[in-house]
Every structure is written in structure tokens, then in C-alpha cells.
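With one protein chain held back, the other chains of the complex are shown just where they sit.
Chains: A and B, in written order; residue numbering restarts at 1 for each.
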Amino acid sequence: MKLKLDKKDVENFLKGLIEGYDLYAPAQLTEGVSVFKKIDRPEEVNLTQPVTQKPAKEAFFPQSEVMFRYEEAGNRGQVISAEQTKRDRILLGARPCDIEAISIIEKVFTGEDYTDVYFLEKRKKTTIIGLGCNHPLSTCFCSSTGGGPFHRAGSDLFFTDLGEAYFVELLTEKGTAFRENKFFKEADPKDLALLKELEDKAFQKVDGSVPVEGIEKRLDLMIESPFWDSIHEKCIGCGVCTFLCPTCHCFDMTDEAVNLKGQRVRNWDSCLFPIYSLETSGHNPRPTGRERTRQRLMHKFNYFPKNFGRVACVGCGRCILYCPVQFDIREALLYASARRAKGLKGKSR
Amino acid sequence: MIQQKLREKAKELLAKKEVDLVIGFSDWTLPLRTTPVFIRTPEGAERLVWNSFCENNLAAYLHKFSRLKVGLVVKGCDARSVIALNLEKRFPNHPPLLIGVVCQRLVDRKKVKKAVKGEILHAVEQGDLLLVKGENFEVSLKRDDFLYSSCRSCIHRTPHQAHILIGDPVEEVSLVEAHPDVDEFERKSSEERWKFFEKETSRCLRCYACREACPMCYCGECFVDNSRPKWIEKSLSPSDLAFYHIVRAYHQTGRCSGCGACERACPMDIRLTYLTQKLNQEVKDLYGFETGIQPEAAPPLSTFDPEDHQEFIK
Partner (left out) sequence: MKNPYLPIPMMLKKAQIETSDRLLRTLELGFKNKEDEESFRFVPGQFCELSILGKGESPLGIASSPTEQGFLKFTVNKAGVVTTALHHIEEGSEIGIRGPLGNGYPIDRFEGKNLLVIGGGFAFTTLRSLVAYYLHPENRAKVKQITVIYGARMPGLLLYKDELLEWEKRNDLKLVTTVDWGDKDWKGKVGLVPNVLEEVAPSSEDTYAVICGPPIMIKFTFPKLMALRFPNERIFTSLEKRMKCGIGKCGRCNIGHLYVCKDGPVFSYAQLEKLPKDY
């Protein structure tokens, strides 16, 4: 069944979602800066920015998250209460790259021996409404990493902006549960034709030529390559690329407490910070930008594929767009595939 | 032309082995941007560019390359940072050789992006104009309308302290009466100021791009990373964010050249320079001191004078 949601009904549709669920969607914090956050009012939702600054992973893996709270309770000893996700959730307006990234993080947080309950509870309780990318950016290269601007895997429902309405697809069991939503109407054949047209156009815009295929094997031979000596030079060692990366999932755990009352919190962390690997003894196994940049790239394109069978990059381009010094991950991939980086120049449209 | 001269000079310095490395700017993949480039051979000098998109303060790299003799491409503000670093004895072995470029004031890419609809794919400067192209548009904008606010009020565009000066010294005038951001901030009531400060810092990710982009932030261990004592928690609570931004700005007092690299580095568009520029102004009013103008003048906040007329110091 082909459905659509008229734009004039969006506000009421969102109201319904807010009533029934915890709704997470992109919202503008200031002009041109959007993040995924919990939505209280329909007008907060802004689906126009092709790539939000912070990725959708925040709906499952917040930058700062209380794991448990504790206090000293007399003869009952130390009492610990773990945080739980109570309400069902909806993640609306996540792009295919971000949704693909969530499945990547899920591989780590699931694991054979230990499950990350905080991530997985949220994941289980969430219905994902993906949003097709009509206007991918020149920095987008999702089709090079196995995705695409209309890649539907991972979405329970999938929206496409047709101008006057959103085309609505129900893709999974969680998705078909929305079949009776009163704001969904039957779509016309011409809506379907428009969808096809938008899809083709977007696909042509995305750079599918970034050499990701076979990268794991090439990097196997490059651990001590002089490549790392030069590629890190411009990196200033901030955390922009890792914090804004939809697949980066490293975290730090700290206690915030006064006396014995407080909480254990986890916060996003970055392998580009020296302190990330600094040991109490003063020894740092990754002492310079060379080792830290190597860790970032090797993790995405060599270690992760070894452990989980796919690269930990979805081609969203955030690390390119927001890097203060224009470290371009496509450049690194081109170098690594022994093509001259010069070939990249002028390629971004 | 400045760019050509810059390349020739860099080529010469490298050929004569007067420097091991030239750090400058080069074109790269994104429009309205340049990227820092590290050149070790005379032929490599051809990669150098000079335009209104040379937004980084390259003095930040001097700490990383302290073992090399560096030729550093500097604007007026960047040169002032190097002077300030020199006063803090950061160059015991090799003071950098400054290749100064007279700055035409830089273009604020974020402002340009907001002025057009759609993604900018190509941008060039032509005289006073900025030609900007996207998939379905092509516009020419008046360059002066799109300058960084720190650049609009700049009166130190000529890096007089540079060893080599490229371009002719300019008459130093501010395009505006006061620093626009400081001015705007000062006109607010104290409640409004706090609200503004809180709203800006609330977007902070603690990625520390502002810190890393700044040449003056070179502490071996930043106070945010100290565990003993722990000055600050690691999460995003408003008080921790406020604390970070206040202390960061305060550490810059009497040391900041007002280059604005911190603000440009921020992925969340947090405004930062109104704080540092305000502190710069205070230092100027109280002590008549401006960072990096006089190569020998001691920074007022790191000197102690028993005859100090301020009561609080005794």
C-alpha cells in the first residue's frame, strides 16, 4: 500500500507522536545548526537540513548519559539504581546514513558476552522513521560505503519529501503498526513517479567513487607506512570529527558525586585526545597525532571490518564539513588506495 | 600579486635551506575554505595560496613543529600570537621565521552560506566581489558585507613584526567604531548577557576545537583534563559548560590577539570572540597593553610589580 502524509497534516501528526511516544527528531538550535533532540512541540522539528551537526546516534547513545545513581543508605549499605528507558520512542527524520550508522554501533553494543543495556533498551523501544535525501551534499559519499540517499535498511517507516506531502512507506512490522494512522492517505501513481524521479536524481549526485572497497586489505599492509607521518600533520587534535561521526561510539565513564551521593555517567570520548589513552604512569601508547590519526582511520577501515565485517563509515561527510582545518577523509582513502590525492581536487561539485 | 610573491619567497627560503618547513595555506576540497599545508621542498611552494579564506591561525602549529626551523605564513593577528608566544618563551631553539602577508580581512563563510539558498559548490574572489555558485544559482556578493566581525574591527592588518613582508603596509583603520560583537553584548542588561552566554554555550560539545585552534592554548594538560584536583566534570551540564568557557576566555586575557580562529573552528557556531575581545579591551583600557604589538612588552597579567597601584594585589 502506498501512503502519503500531507504537509498540512504534519503538525497534527507530530502532536500525535509526541502524545504517544518520546519523539526524537532534528531541531534547530540556531540558524544552520541542528541536532537530534527530544521534541516537546511540533514546531521544533526541522527536517530541512541535509546533514545535521550532531548525528541521530544521540537518540540511543546520548553524549552524556547517567548510567546509575547511588547513595549511602545507612545499614542498607550503598544503594544503586540503574537508569531505565521507560517509554517507547520514535526517531523521526534520520537520514539513511545515520540509520546505517546506528546498526553499526549496535554491532558493538550487542556483543556475544556483554550487552550494553542502555543502548539496546532504547534501540528496542524505538521505531525509526527514515527520511530520504532529495538534496545530498557534495561531501556526501554514502553510496561509496554501501548505502545511498534512499537506502531504506534499518528504517521502520520511510518518508520522502514530495513538496506538498511526504511519501510514506511502511517497511517493517513496527512500521505497519502505523497503517491506521489517520493522517496517512493513499498516494497516487504520480506521487510514486515523483518519488522515483527524486531518487534517481539524488543517487546521481552522491559521490560513489571514494575507494572504500578493499580498504581493509590495503591498510593491513600500511600499519608502519610513512603515510601516517604526513597525513596527521594538519590535524589539530580536537574532537569534532569523532563527536560528529555517526559511527564513533567511544565513551568515558566518570563519577559525579558529593561524598557518596552521585551518579556514574558516561560521556562521548575521542581517540584524538591525548588523554584518551594516557595511562596513570604517564606512559601514552599513542603519544602523538601520528598514532592517534592512525587509530581513528584504522579503526574505521581496518579494525572494525575485521571484527564486524563492514567499514565503520557511512559517508555522511560530517568530518569533512566541520573539521576546522579541512582534514578530508576522502583524501586519506584516496592516498591509501595509492591514487594521488591531487585527483580529488575540484571533484567536489 | 601577493600569492605569486608568497610562493617565490617560500621557494627561496626552502631552496636556501633557511627553513626546514613552510606552513601556509592551500586550496583543498571545500569552497570558501583553504587548508593548512606543510611544505618541505622548493617545488612544493607552488601549492601555497593567499585569499580571503585563509582562516586558520597557523601559529597553533608551532608547538607541534618546535624541533624544526619553521617559515610561518602569518596575517597581522597571527604574527601577534607569535610575539605573545615568544614572550612566554615558547621558542627556546628555533624562533619561527615569519612570512607576513598584509591581510585584506577575511570572509566569513558561515555568513555567505546563510545568504544563499542551496549548497555552495564554487566561490572565487574578484576584486571587491565574491562570486558564488551552486547547482541552481550564481550570485555575486559584496565582499565587505561578509567579513568576520573580528576582521571588521581589526587595526593590525599589517604584520610589522614579520621577517619578510609581502604586500604594502596599509593604513590601519577599523571598518566599525567598536568591535561589533562586544558592542552588541555590552548593550545588554546583565540578565540578558547571562542568557546570551548560556544560550551560546549550551550548544557546546566539548570537542575543544576552540582550544586546539588557538595558538595560545598549549598547556601540556588543560585544566578540563586534570583529575587531581578535578576542577570540572566531563558532561554537558550548564555549569560545567559555563565554567569551561569562562576559564578558557580568562586564560586568554592579555594573550589573545583577537584572530577569531576559535570561533571559526566551532562546529556548533558558538560565538566566542565577544568574550575574549571584551577582555582584550579591558586590558587595553587598564594597562594600555595590546597583545603582540610591542615585541618586548611584558604581558600585564603575568608580571608583578611591588609598586602596583592596584590595592587588591597587596
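Convention: a residue touches a chain if its C-beta (ideal position, glycine included) is under 8 Å from a C-beta of that chain, and two chains touch if they have at least 3 such contacts.
In this text the structure is predicted, and so the values were computed from the model without any measurement.
Here the missing chain is touched by one residue of A:153, A:193 or A:223, and it is A:223.
Within the set A:4, A:54, A:205 or A:299, the residue that contacts the chain not displayed is A:299. The chain not displayed touches chain A at residues 67-68, 70, 72, 77-78, 80, 82, 108-109, 111, 113-118, 120-121, 223-224, 249-255, 257-262, 264, 266, 269, 271, 276-281, 283, 285-286, 291, 294-295, 298-299, 302-304, 306-307. Residue-level contact of chain B with the missing chain is found at 227-228, 230.
Just so it is clear, only the chains that are shown with their structure count from here on.
Between chain A and chain B, the centres computed from C-alpha atoms are 31 Å apart. Partner chain B is touched in their complex by these residues of chain A: 29-33, 50, 53-54, 63-64, 135, 137-139, 230, 233-234, 236-240, 243-244, 252, 254, 256, 265, 267, 270, 273, 275, 289, 320-322, 324-326, 328, 330-331, 344-345, 347-349. Looking at the complex, you find that chain B touches chain A at residues 27-31, 33-38, 56, 60-61, 64, 110, 113-114, 118-119, 121, 135, 202-203, 205-209, 211-213, 221, 225, 233-237, 264-265, 267-269.
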